[in-house]
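Note that one protein chain is taken out, while the other chains of the complex remain in position.
Which chain is which? They are A, B and C, in the order written, and residues in each are numbered from 1.
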Amino acid sequence: MSPPTDLPEMEYRFLGRSGLQVSAISLGGWLTYGGHVDREGTFACMKAAYDVGVNFFDCAEVYAKGESEKVMGEAIKKFGWQRNDLVISTKIYWGSAFSTRLVNNIGLSRKHIIEGMNQSLERLQLDYVDLIYAHRPDRNTPMEETVRAFNHLIDIGKALYWGTSEWDADEIAEARHYADKLNLIGPLMEQPRYNMLERLRVESTLAHLLRTPPSLGLTVFSPLRQGILSGKYKSGIPPDSRFAQTQLEFISGFWKRTGKEEFQEMVDTVSKLEPIAERLGVKQSVLALAWVLANKHVSSAITGASSPEQVYENVEALRVYKLLTEEVMGEIDDILGNKPPAVVMRF
Amino acid sequence: MSPPTDLPEMEYRFLGRSGLQVSAISLGGWLTYGGHVDREGTFACMKAAYDVGVNFFDCAEVYAKGESEKVMGEAIKKFGWQRNDLVISTKIYWGSAFSTRLVNNIGLSRKHIIEGMNQSLERLQLDYVDLIYAHRPDRNTPMEETVRAFNHLIDIGKALYWGTSEWDADEIAEARHYADKLNLIGPLMEQPRYNMLERLRVESTLAHLLRTPPSLGLTVFSPLRQGILSGKYKSGIPPDSRFAQTQLEFISGFWKRTGKEEFQEMVDTVSKLEPIAERLGVKQSVLALAWVLANKHVSSAITGASSPEQVYENVEALRVYKLLTEEVMGEIDDILGNKPPAVVMRF
Amino acid sequence: MSPPTDLPEMEYRFLGRSGLQVSAISLGGWLTYGGHVDREGTFACMKAAYDVGVNFFDCAEVYAKGESEKVMGEAIKKFGWQRNDLVISTKIYWGSAFSTRLVNNIGLSRKHIIEGMNQSLERLQLDYVDLIYAHRPDRNTPMEETVRAFNHLIDIGKALYWGTSEWDADEIAEARHYADKLNLIGPLMEQPRYNMLERLRVESTLAHLLRTPPSLGLTVFSPLRQGILSGKYKSGIPPDSRFAQTQLEFISGFWKRTGKEEFQEMVDTVSKLEPIAERLGVKQSVLALAWVLANKHVSSAITGASSPEQVYENVEALRVYKLLTEEVMGEIDDILGNKPPAVVMRF
Partner (left out) sequence: MSPPTDLPEMEYRFLGRSGLQVSAISLGGWLTYGGHVDREGTFACMKAAYDVGVNFFDCAEVYAKGESEKVMGEAIKKFGWQRNDLVISTKIYWGSAFSTRLVNNIGLSRKHIIEGMNQSLERLQLDYVDLIYAHRPDRNTPMEETVRAFNHLIDIGKALYWGTSEWDADEIAEARHYADKLNLIGPLMEQPRYNMLERLRVESTLAHLLRTPPSLGLTVFSPLRQGILSGKYKSGIPPDSRFAQTQLEFISGFWKRTGKEEFQEMVDTVSKLEPIAERLGVKQSVLALAWVLANKHVSSAITGASSPEQVYENVEALRVYKLLTEEVMGEIDDILGNKPPAVVMRF
């Protein structure tokens, strides 16, 4: 299956203050590959992504208990892509899923960072990853230990750059402090959740680190808020199917965490975006992804896809984000009603 | 043989200022594995320990002239335990036992640290240990050489953390000084002898290093003072047997070193603890181990065991130490009469 | 084929502030080996060069899309030269030619420096190169990243020294700044284009870095301005042949870049040098090469050669440059009319 001929060209963006370029749209294994998308389906999605210019494939040791790394590694081998055409990432923290005992297979101790990296590379069948992320902060491990351990991975050639995921600004600042103090390499990029419904971290908490040099790189996940922003929940839960089942689980999990009302509120807000999408002649999901790409601090939006069609659809967002004028963005902000202040004032 | 079903759950503690967690009760090879406990017995004890949640197995190049490392390495391989479920340590200093000539096979020169590490890893059949200890201080080797050599082991991936055993506070402070000066990694933990009868080092000499950041980690050995604290000597030397023979040797060695009177005094003191153990409904050995675990600076108490039963018995201490209220501890202090002052006053 | 018996002896010069000595005349693969000079021709030229004492062979990942490295590596293997008799260089930057996709296969990111080096060594069939160059500056990659990555190559033994090619003085100064700040190794040498017609960079822009310690090493390329300085264009384009074809391409490319007039001006200037060459009894190409060697800051002039005869001819320049007295140099300067001021004055 070949990509549609009228797709916009892939766009590449420098990752923070580095010389590395990542495709603005990237493909992640979370919730899909190694999980509900089977082996052949994964291969098809990854090939479609590669064919439209995606160079960044995102994974984590924890995705599908390691199966995500395995199947993505298989795809890379199967298609014989040149290593220098790819930016492969994985993330270390939640390693416990692959081990019989919890205690040292989680977190950011030197032990887990080194052992987790070795296991990830084995599953991926690679000598090194381009990006290694600390999948969460670990307040139990001293920052110096973590910074040293990630630098050790770089020194021995198992990773080229390191970064963080879902860290707070003060934690990133502390990591930079130890890197500076010890003449080591600091974290290059952060991977937060970012979408129309979750803006605080990127637009306020991390804003200072993104604006001032050395500017932090940003790869973001969950651009559709796990589907809510596609508008598919506006008429309630979709009919019973294996896929719907996954969503039911998601929604019931969501309800448990945040309450049914909050979910409904979000669905209502999303509905109000429909006219804008219609005006621009795009699906709501494409509008939501485009909105993420319009943030110039975002180096790459990590998308999930269950089929090549979804991959192609996502690429449309590269055309659409250029249509998001200041006026349209203002209109969206008014609907969302969650724009954080550019500068946090202190009284 | 399965562990009793009513054993308390294993407890894990962070090792000093690191992100590494060790089981509060650990198993050591000293005086047992590779020595008077045979191969099958070693396997049985290690399996029992692993099954009750012990993750930290302690060894040294000198234990049973290297046989301890060999048999413990065999066990790890035999049971196929995942490497990230284990915290394996060994210690370098007394290497001379395995070499025909003494001179450079002892101490903390760069030569012995590197060569000793290689030989230990070969005996253990491992690529790396988690913890490498300097088994004693070496005043003949400049501290800078020693600190650099242990960091070299970490840099080349043969050890994850390094520490000391039976070092004085000033020696640890000097090692930290050179680590700081050279931007290297300092010693993380100290392994002193610690039990009801030997409290000075932990509770006074090292107290400052334990209390102030970066807080020193503590793994302790000899919690039963080689059996004296179990109360088994109260009616004199036990009947003739191979095991008793070992103890006779121990006692006569002890008499030679410290005098028969001192031994008798200790036995008498220990007798006075019997009523407390009875009141708590536990063996005296369990009380003694629990007393060690009650010290919050202790990350792990390294126990010896000749049988799975002993392993299970030791785990009881995890329940018992929580029964040691301030009142009970005061009672014990009164009997022991050896509580060092919390702060050493200088006049 | 043996070298003529009356050739001057090879001269070796220290490369900048290093202890490495390179032959004053070296052989480069640019535009020749792997390209219009075939395999056997390359072997013949390299052997001729080696036989007359050339020890420095210059290459780049981009020359002939990697074919240059391959054939030069083959020659080194074929002739069984001892590795310590050779100074082998390559250059990283324009790697995209060997990859299906452009984005990360170009420039001086950590990714391309590491991946490019690995691929070059594979093509060269070597464990390490002596000199690794950054083939161009990369303003998109932070200098710290580039300096660290080249030092990484040195640390892991894949290169002995690193330098730059066609960098500006401020870029070299910035690289030195980061090397100093991080206690790393700075760039040792620069490889600019340098010949009678292009003097500004070496004689003015870089002059300060060449004169003051730590003095920058200089290896220069294009000593004949791609043939213009040989005087062969004075009677117009040479007759039609495969070689002429290449030159026609060169000339038409040149016209496109700088205009036909500028080319004719150069040809005219070069004609005026003919009487000097005749007086010294040498070909104009030898005079031009000798003029480059007369600059004491030049450690090596990288020459191209399509035949052993050209190699031998180039060596003549070692004799000739000693004939270039202050008077002759003045005469040449008057003809060229492009001598930059020794010190740039600021008003």
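Note that a contact is a pair of C-beta atoms (placed from the backbone, for glycine too) under 8 Å apart; a residue touches a chain by one contact, two chains touch by 3 or more.
Predicted model only: the values in this text are computed from it and were never measured.
Asker: Using the whole complex, pick out the displayed chains that touch the missing one.
Answerer: B, C
Asker: For the chain not shown, which residue from B:146, B:164 or B:303 touches it across the whole complex?
Answerer: Missing-chain contact among the listed residues: B:146.
Asker: From the list B:58, B:138 or B:316, pick the residue that touches the absent chain.
Answerer: Missing-chain contact among the listed residues: B:138.
Asker: Out of B:17, B:65 or B:111, which is the one that touches the chain we can't see?
Answerer: Reading the full complex, the residue touching the unseen chain is B:111.
Asker: Go through subunit C and note every residue touching the omitted chain.
Answerer: Within subunit C, the residues touching the omitted chain are 12, 14, 17-21, 53, 55, 82-85, 87, 130, 155, 157, 160-161, 183, 185, 214.
Asker: In the complete complex, the non-displayed chain touches which residues of subunit B?
Answerer: Touching the missing chain: residues 95, 99-101, 103-105, 107-112, 114-116, 119, 138, 140-142, 145-146, 148, 152, 155-156, 182-183.
Here is the rule we use: only the chains that are shown with their structure count from here on.
Asker: To reach subunit C from subunit B by way of touching chains, what is the minimum number of steps?
Answerer: Contact-graph shortest path, subunit B to subunit C, evaluates to 2.
Asker: Copies subunit A, subunit B: same or different interface, half of numbers shared as the threshold?
Answerer: different
Asker: Nearest 5 degrees is plenty: how much rotation brings the CA atoms of subunit A onto those of subunit C?
Answerer: 90
Asker: Touching at least two other chains at once: which residues of subunit A meet that condition?
Answerer: 155, 183, in rising order.
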